[in-house]
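Take a look at subunit A:
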Amino acid sequence: MLIISNLKAAINEKNILKGVSLEVKAGEIHAIMGPNGSGKSTLAAVIAGRDLARITEGTVTFMGKNLLEMTPEERARQGLFLGFQYPIEIPGVSMMNFMKTAVNEQRKYKGLDPLSASDFLKIMREKKELVGIDSKLTNRSVNEGFSGGEKKKNEIFQMAMLEPKLAILDETDSGLDIDALRIVANGVNKLKTPDSSVIVITHYQRLLDFIIPDVVHVLYDGRIVRTAGKELALELEDKGYDWIRKEIETSGLS
Partner candidate 1 sequence: MENDQDKIINNVTSGEYKYGFHSDIEIDSIPKGLNEDVIRNISLRKEEPEWLLEYRLEAFRHWQTMTIPQWANLKIPDIDFQDIIYYAAPKKKQGGSQHANSIDPELKKTFEKLGIPLEEQNHLAGVAVDAVMDSVSVKTTFKEILAEEGIIFSSFSDAVKEYPDLVRRYLGTVVPHTDNFFAALNSAVFSDGSFCYIPKGVRCPMELSTYFRINAANTGQFERTLLIADEESYVSYLEGCTAPMRDENQLHAAIVEIIVENNAEVKYSTVQNWYPGDKEGKGGIFNFVTKRGLCRGENSKISWTQVETGSSITWKYPSCILKGDNSTGEFYSVAVTNNYQQADTGTKMIHIGRNTKSTIVSKGISAGHAQNSYRGLVRVLKKASGSRNFSQCDSLLLGDKCGAHTFPYIEVDNQTSIVEHEATTSKIGEDQIFYCNQRGISTEDAIGLIVNGYAREILNKLPMEFAVEAQKLLQISLEGSVG
Partner candidate 2 sequence: MNVHNDCRERYHKLYEKNIEKIKAKSSPYVNACREPAFEKFMQLGIPTTKNENYRYTDLSHFFNYDYKNYFLPGREDFLKAEQFRCNVPDLDTHGIILLNGFYPTLTDKLRELPGGIMVGSLNEAAKTFGDKIAQHYNRFINGDSDGLVHLNTAMAFDGIFVYVPSGVKLQKPVQVVNLVDSDNDIFNQHRNLIIVEKNADLTLIICDHTLSPQKFLTNAVTEVYVGEDSHFDIIRVQNEHNNAAKITHTFIHQEKNSTASSNNITLHGGLVRNSTHHFLGGEGAECSAYGLYLSDKFQHIDNYINVNHAFPNCRSNQLFKGVLDDMAKGVFNGRIYVMKDAQGTVAYQKNNSILLTDDAVMDTKPQLEIYADDVKCSHGATIGQLDEDALFYLQSRGIDRREAQLMLMFAFAHEVIQNINVEALRERMDSLVMQRLRGELSRCANCMVKCG
């Protein structure tokens, strides 16, 4: 579904991604872990099409198409979803109008008629329940004045509304209380279909207790330095990143 090969990207002339290769097949759940500043969010942003980072090398294909040639909205309509680490507040743009526009743009792309107001409200209601988001939040402007946890739930709510093929969730677990973590994780699991995929970026095993990954990667200094099964996450939880750092240093990779 998603094939990234030798992707390099720089922000303000500083190389952040230094050759990332990764393949996510339909139906798989991948976890990306790695120390702060290693480039996880940058990778997510590059995939979603944020032009802050300049791509210097490499390719990204999504469902067989060259992702890097598409605008961010085209990528979204192809079924790519990014749950932001820091969702931005957009005063004055109501959640309702925002979601309606997004859903209908996607329908238009698929050749479907726009949803009627009542159908739209019905779906909104269902999805709100699914992710346990407070009804009142959707009456406000996008993320405006939301608490940290509310913003994260709102991301999952939007994912539920848009039903993506590939969702990249950047630290969606941070800022959530224990109940919310479970609700959000359940939401992700319920939304997951046999042929949709998820990439979760996280620092903690506790999310992976709920969303069980098929593959775990470690991103370190702009490269994927280790790929293994779910046991890798447990090992990291236990030992931190120091041992990886040492191994890399001895192997002379960095």
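If you want to know what made the cut, all candidates are chains of the complex that A comes from, given by their letters.
The rule is simple: a contact is a pair of C-beta atoms (placed from the backbone, for glycine too) under 8 Å apart; a residue touches a chain by one contact, two chains touch by 3 or more; residues count from 1.
Everything quoted here is computed from the prediction, not taken from an experiment.
Candidate 2 is the partner touching subunit A in this complex, chosen from 1 or 2.
Contacts from subunit A toward candidate 2 in the complex involve residues 48-50, 71-73, 75-77, 81-82, 84, 87-88, 90-93, 97-98, 101-102, 105-106, 109, 141-142, 158, 162.
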